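Note that one protein chain is taken out, while the other chains of the complex remain in position.
For subunit A:
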Amino acid sequence: QNDGYRTLSLSENVGLGSLPDQLVKKSTKQGFYFNVLCVGETGIGKSTLIKSLFNINFDDPVSMHFLPNMQLRAQTYELQESNVLLKLTIVNTVGFGDQIKRQDSYQPIVDYIDAQFEAYFQEELKIERSLFSYHDTRIHVCLYFIPPTGHSLKSLDLLTMKILDSKVNIIPIIGKADSITKTELPKFKNKIMSELVSNGVQIYQFPTDDETVSEINTYMGGHLPFAVVGSTEEVMIGNKMVRARQYPWGIVQVEDENHCDFVKLREMLICTNMEDLREQTHARHYELYRRCRLEEMGFRVIGPENKPVSLQEAYEAMRHKLDLEKQRKEEQLTQQFMQRVKEKEIMLKQAEQQIQTQFKHCMLMYQEEKMKLERRKNALEYEIAMFIEKKANAELLQSQASVSTPGFSLERDNE
């Protein structure tokens, strides 16, 4: 691990011992984010378990079974214990598995998880970003509730877990485990685990590489899936009030390890591995998402000389490609446009010619008409002239005759 650097020996107390404390102090001030996704069918005890696990009380409307499709509901709580501030977000799947057609039950979950990754991804890519004060909403752990049938995994559960295993850390748990007997439980657990293994579902592995936690993690790992019971009621046992469920035949104590695995779950989830869950989410699941996203955007992972390509080079190559594409399209469009213009011009020319011919034709007609009318006019004028002459002659005759005859014969002539 020294990478070949010389190790120096210190002659005295330098003060390095305070370094982890400095780091931790900073993180405590900022607070930790922890986001839990609960997947399971309606009524399996998700909300109750969360309330028991984190000791919080909230008014949660009891879900009905008749939702048209599955929804995800997220709520954030701020919990403080000694000087640690935990910003806890619980995402609940409401109506999971309630529909008649359940093929798409898992899709909203996948979309939600991806949306949180996408938000972080976008923030990381920004030019002016503020990652250290970013509200991290990425899901750190998925508690998958398996119904306590006692037989085997349902196909919906198997399918959903298979789809989610590459996106989030999955911890399978058996909900409402107080309905399984002591003898049925180990068989059920083994069945579930072997089904998961044979179907290649990768659930979250408690880390065993660090000596301080490997022992307990290996021990706990052998008890998966955890059979849990949750309760929001307290019962007096001896002289203490404990969380328990009271039945006519006895009392199931939530925090009794003989009764259920609640304590184991709390130990694993919170006390031992919370930090590892967060780190795995960031270093493994998020990085995978990021890589897929970049590849989908068109960037290749290995460059032409088989060296890993940096985002910048890939971006520039892509930009170049898109520029060429743009140029090509531009030329194409210009050509199309020119083509159309030409066609239009031809059309217009034709129309113009047509009009010209029509115009000529009209002109000719007009000329003819005009000539005709002229002739008629001339004819009529000639007639008029004739008539006036006749009239003049007639008047002359009349005037000569009126000397000899009375006037009424004049009127007859005038008609």
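As a working rule, contacts are C-beta pairs under 8 Å (C-beta built on N, C-alpha and C of every residue); 3 or more make two chains touch, one makes a residue touch a chain; residues count from 1.
Basically, contacts and distances are computed from a predicted model.
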item	value
Name under which UniProt lists the unshown chain, selected from "Ubiquitin carboxyl-terminal hydrolase", "Eukaryotic translation initiation factor 3 subunit C", "Septin-7" or "2-oxoisovalerate dehydrogenase subunit beta, mitochondrial"	"Septin-7"
From A:18, A:107 or A:378, residue that would touch the chain that is not displayed	A:18
Residue of A:55, A:149, A:194 or A:399 touching the missing chain in the full complex	A:55
Contact footprint on subunit A, counting only the chain that is left out	1-3, 5-29, 32, 53-61, 73, 75-84, 86, 127-129, 131-132, 210, 212-213, 216, 219, 255, 257, 263, 266-267, 270-276, 279, 283, 287, 290-291, 294-295, 299, 301, 308-312, 314
